[in-house]
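What follows is a single structure, and I will ask about it in a moment.
For this view, one protein chain was removed and the others were kept in their places.
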Amino acid sequence: MDVLYFAWVRERIGIPKERVETRAATVAELVAELSEREDRYAAAFADISALRVALDQELADFDAPLSGVREVAFFPPMTGG
Amino acid sequence: MDVLYFAWVRERIGIPKERVETRAATVAELVAELSEREDRYAAAFADISALRVALDQELADFDAPLSGVREVAFFPPMTGG
Amino acid sequence: MRIAVQEEQFDLGAEANSFARGNVAHGAIVTFTGVVRDLATGDLDVMEIEHYPGMTERALTKIAQEAQKRWSLGDVLVIHRHGRLEPGERIMMVATAAPHRKDAFEAAEFLMDYLKSRAPFWKKEITRSGAEWVAARDEDENALGRW
Partner (left out) sequence: MRIAVQEEQFDLGAEANSFARGNVAHGAIVTFTGVVRDLATGDLDVMEIEHYPGMTERALTKIAQEAQKRWSLGDVLVIHRHGRLEPGERIMMVATAAPHRKDAFEAAEFLMDYLKSRAPFWKKEITRSGAEWVAARDEDENALGRW
């Protein structure tokens, strides 16, 4: 699946987008998997209460299942307007 | 004092403004005095709950005193905006 | 603060742009515009708006000053027309600028609520079947209870 990062999540991880092969069943499992990879991921995901997640461009919860999902995005709370 | 009429009050009485010499102490007394003059005044003032009054261009009550007042205006509830 | 009571048409876009240009220190700008409704029945020919010269300006100024007292506002604009208006013409507008959107919205709603029931304007609708003064609506008077 495609994993996208925005705002300071993107800056901490250092890339806007990557392709991830995973067997994670939920967003939370994917976060745990990425966090184990490298420090920059662990730093970005240190406090998930400060993060939001979208699955296929719809806001979702961290315990949402990933089956069938093609695009996951992580970002901080929105500040538009 | 000057007495002004607006909207349907003006139409019923037939004039927009007139000079009135009166010893009425309150708005209500002035209304009673005018109503006794002619039917068109009586018709205009028949239901004062449907009217508003301004004294020197400030909204007032019908029991407000008239001493020192130079301009009295009668009109229906406002419908601007 | 600018209060204009006028017979001439006004340009909503030009007024909104000029208001916004004068308020760059404020993040939020709200405008409200009232339009003579071009009713589905196509029945309305003309709307006549009568007002009370002198009192109108005083009342609008007082309402705008009260808004500035209650909210943290940059600027306030009120334009209201009188005379003969055709369907589709703009009757009036208010604009507010504030650091925060909540203030700008609330102040604009406050201006509208008071302007509706406390500024001396009266509307008369002229249709094919005759002329009729628009009746005040209870809900407009009740709207003041919010403030």
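Every chain is named by a letter (A, B and C) in the order it is written, and numbering of its residues begins at 1.
One rule holds in what follows: a contact is a pair of C-beta atoms (placed from the backbone, for glycine too) under 8 Å apart; a residue touches a chain by one contact, two chains touch by 3 or more.
Keep in mind that this is a model prediction, so the values were computed, not measured.
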Tell me the shown chains the invisible chain touches, ordered by label.
A, C
Check each of C:75, C:109 or C:125 against the chain that is not shown and name the one that touches it.
C:109
Residue touching the undisplayed chain, where the options are C:29, C:119 or C:136
C:29
What does the interface between chain A and the hidden chain look like in terms of residue numbers?
4, 6-8, 10, 54, 57-59, 73, 75-81
Footprint of the hidden chain on chain C, which residues?
11-17, 20, 23-40, 87-88, 90, 99, 101-102, 104-105, 108-109, 112, 143
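Here is the rule we use: only the chains that are shown with their structure count from here on.
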Applying the contact rule given earlier, which two chains have the most C-beta pairs between them?
B-C
Please indicate which chain is farthest from chain C, where distance is taken between mean Cα coordinates of the chains.
A
How big is the gap, in whole Å, between where the Cα atoms of chain A centre and where those of chain C centre?
48
Mean-CA-position distance for chain B and chain A (Å)
71
For chain A, what residues touch not just one other chain but two or more?
none
Multi-chain contacts only, two chains or more: what residues does chain C have there?
none
